[in-house]
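The structure is given below, and queries will be raised subsequently.
Complex shown without one protein chain; remaining protein chains in place.
Our next item is subunit A:
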Amino acid sequence: MYATLPSPFLPKSIHAFSPNKTSSSLRTSARAASFKSATATESNSAAVALAGSLYEILRVERTASLNEIKTAYRSLAKVYHPDANGSSSDGRDFIEIRNAYATLSDPTARAVYDMSLGVRARRVRNRAYPNRRWETDQCW
């Protein structure tokens, strides 16, 4: 079973968007929409990893409602989750998305995050991606 999925620690391009994924995503209009908005930031290199705020990771506005955040998370999960149909992701993108969702879907954590985002944007950026630090040192 170890052969099926690459180790998350192998240096590997993060957004391996494949034609396979495109066709599966375009099956329904809802998925197509989420896919398109996903590609909006995807065109930057290492989009998810280096995107600015948690809001950018989930591709929602700063003013997004809890429902919008949940919907955004679910549509992104359908593209980035390693189990998603036709996905070739190793799960790192999903972990980022999941972490962003965990903070933003919790009103208290979101309020704290929003505050820190205003005050010390740069430091928060570093703290918001602790996972990256590891891999930055390891792989890139």
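We adopt the following convention: contacts are C-beta pairs under 8 Å (C-beta built on N, C-alpha and C of every residue); 3 or more make two chains touch, one makes a residue touch a chain; residues count from 1.
Everything below uses one rule, namely that contacts and distances are computed from a predicted model.
Considering only "Trafficking protein particle complex subunit 6B", "CMP/dCMP-type deaminase domain-containing protein", "Mitochondrial intermembrane space import and assembly protein 40" or "Heat shock 70 kDa protein 8", the record for the omitted chain gives "Heat shock 70 kDa protein 8", by its UniProt protein name. Mapped onto subunit A, contacts with the missing chain fall at residues 1-2, 4-5, 7-9, 17-20, 22, 27-28, 30-31, 35-37, 39-40, 42-43, 70-71, 74-75, 77-78, 81-86, 90-92, 94-95, 98, 127, 130-131, 134, 137-138.
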